[in-house]
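Missing here: one protein chain of the complex. Every other protein chain is in place.
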Amino acid sequence: MSAAKHHSGWNREEMARRVAADIPDGAYVNLGIGIPELVAQFVPAGREVIFQTENGLLGMGPAPTPGAEDPELINAGKKAVTALPGAAYFHHADSFAMIRGGHIDICVLGAMQVSAQGDLANWSTGESDAIPAVGGAMDLVAGVKQICIVTEHTTKTGEPKIVTACTYPLTGKAVVDRIYTNLAIIDVTADGLAVTALAPGVSFDDVQEKTGATLLDHTQHKPARQSLASVGENI
Amino acid sequence: MSAAKHHSGWNREEMARRVAADIPDGAYVNLGIGIPELVAQFVPAGREVIFQTENGLLGMGPAPTPGAEDPELINAGKKAVTALPGAAYFHHADSFAMIRGGHIDICVLGAMQVSAQGDLANWSTGESDAIPAVGGAMDLVAGVKQICIVTEHTTKTGEPKIVTACTYPLTGKAVVDRIYTNLAIIDVTADGLAVTALAPGVSFDDVQEKTGATLLDHTQHKPARQSLASVGENI
Amino acid sequence: MIDKRASSAAVAVAAVHDGATVMIGGFGEAGSPIELIHALIDHGARNLTVVTNNTGSGQVGLAALIANGQVGKMLCSYPRSANSTVFPELYRQGKIQLELVPQGTLAERIRAGGAGIPAFFTATSVGTVLAKGKEQRSFADRDYVMEYGLRADFALVKAEKADRHGNLIYNKTARNFGPIMCMAAATTIVQVKELVEAGGLDPEEIVTPGIFVNRVVVVPHPAQESQLVKEGRCYP
Partner (left out) sequence: MIDKRASSAAVAVAAVHDGATVMIGGFGEAGSPIELIHALIDHGARNLTVVTNNTGSGQVGLAALIANGQVGKMLCSYPRSANSTVFPELYRQGKIQLELVPQGTLAERIRAGGAGIPAFFTATSVGTVLAKGKEQRSFADRDYVMEYGLRADFALVKAEKADRHGNLIYNKTARNFGPIMCMAAATTIVQVKELVEAGGLDPEEIVTPGIFVNRVVVVPHPAQESQLVKEGRCYP
């Protein structure tokens, strides 16, 4: 593991690994673009997780070997993927029926901002000259049972991404259940944002300092956090 | 042809033949139970008509040879059928998407009553002890481009089935385009019910006498009636 | 590892509780999951709301479930057919409730329930007694009624083949309500004639992706309702 070479905290792979560790066996999961994509490679041994990509594939496998790419077998990020044994293809209305109908257990997404109430902004800066592009983000946050965010704790310029109220246009209101950052794992609870785990070399105060909303320290709670709940309740 | 052995007018097979003669090449057609089922065997040579059955088959063929029946290959009347080359199976929501979405060109149904405005009653006598059962009739009349009725002109007791206003509960309001009976072919027009053809040995006055609504005599119009319009407009 | 196989029909339906809403696949006998229904009779859950197209025939399968007094209410489009005597009798005696739903509206309500659509508009039934009490609205000068999405606690479905993920293919017109009922139930229980290895179904051919299925029971030689009726059989 390459953590904390120059700095404390988790790197991208370690963040993805922490997310993967919380996904139970048998879960149906949709992964967003960026760090979320890395989650697939860290599913713990002995667990089977089925990945859905909203452009029409359930049972998505890893990237193909170079040269074996098929431009008609891609994921939502338009990257070449593979289909595992037991995979199924379907059209867009059926795909979003899965999503909107609450059949996907977990969606892992990136974020521009998350609020203390679980509001998510991850599709637009709201700048007047920006080309608005929303894709399936609003459908995912409205339909999937649990929404996990995985993101650097702050922007490249050090601004907090976890805030009292989002200033960017929302993707959805009160939709986020849990946030994984390079510094901590934070649950969105009825009482507020609760830190349940800290990255190596990171203190609760470090996290609070880089956060635009008040945090609760649940790191000593037993258990600090629940497994991603409601997943696989009927499996 | 076995017409007018003991009486004037068309028999069931001849009525079905008249319906079939008006169905253009390439039409997608749904047939109800009873006389409508007979239409399939009278498609004129050189025409290809695709029959849909709402329980999930497009490209329905004739009944199988005795002994070759498959209880999982049936029509909406729950009779054994066959599937022709080029047939497709689909589920109920897709089937009624075809129907509700206006993709079926013609539906041929039986009737208990048809009104001068094209209202149809064919699902319930409204009697208090009757078990109400509607099936797909209301979906068909609401969704299919053209609704043709094929029915005996009067009830078994001689009461008119074509009436000023239906007394039985409606299947749909202003949905019928054309009526084929044992006595005549009648179009539902903006001006009223127009007789466009008479069965052998039947006069306009005979038909009027057995009808509960005022009829127009269009039998001398050139042409007396249009081909079943809008069918195949995009074929 | 995902393995949705249940060891028996009895095990598969064990969780059905009194008062549950149960969708049951089939159009007449085609696609009717008769072994699962018989297991539900053995199980004995009562006061069920059953969503299904017909009401069965003879004294087996769906008709037997109704005859056994387990069904408080039915949503269906065509509760009257050849050899169907059980439902009409109980209905006339006021012992079972009926919500009559046009067949296409029934299918679309189930599909909507599965797709997270709480309500939609359709022209079906406008101007008829079945539109009574329904909200009506005009779009582009045509009248429509508002209909609600339907969900269920359980769905009992018959398919042809499954793999351990619950991916399904069906047989001919026995497909009918199966795929949409699989989508609309919290717990979907499927009987299949054959179980194949994961990857044994072409991913292009799969009709119901496994995400919609919770338990799979293999019944290699399912009974045909019409055959049982012909033989005068009763269940139990």
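To keep things simple, chains are lettered A, B and C as they appear, and every chain counts its residues starting from 1.
The rule is simple: contacts are C-beta pairs under 8 Å (C-beta built on N, C-alpha and C of every residue); 3 or more make two chains touch, one makes a residue touch a chain.
In this text the structure is predicted, and so the values were computed from the model without any measurement.
When the full complex is taken into account, the listed residue touching the unshown chain is A:L57, out of A:A16, A:V29, A:V43 or A:L57.
Screening C:Y78, C:Y91 or C:Y144 for touch with the missing chain picks out C:Y144.
Screening C:T122, C:N167, C:T208 or C:S226 for touch with the missing chain picks out C:T122. The chain not shown here touches chain A at positions 53-57, 70-75, 78, 83, 89-93, 95-96, 99-100, 119, 129, 131-139, 142-143, 169-173.
Although one chain is not displayed, chain B still touches it through residues 25-26, 28, 46, 48, 50, 52, 58-59, 83-90, 93-94, 96-104, 143, 234-235.
Contact between chain C and the absent chain runs through residues 108, 112, 115-123, 139-140, 142, 144, 148, 169-172, 202, 204-205, 207.
Basically, only the chains that are shown with their structure count from here on.
Taking the mean of each chain's C-alpha atoms as its centre, the chain lying closest to the overall protein C-alpha centroid is C.
Compared with chain C, the chain whose C-alpha mean position is the greatest distance off is A. If you average the CA atoms of chain B and of chain C, the two centres end up 30 Å from each other. Here the CA centre of chain A is 56 Å from the CA centre of chain B. If you average the CA atoms of chain A and of chain C, the two centres end up 36 Å from each other. Within chain C, contacts with two or more other chains are made by residues 111. Counting partner chains per residue, chain B has no residue touching two or more of them.
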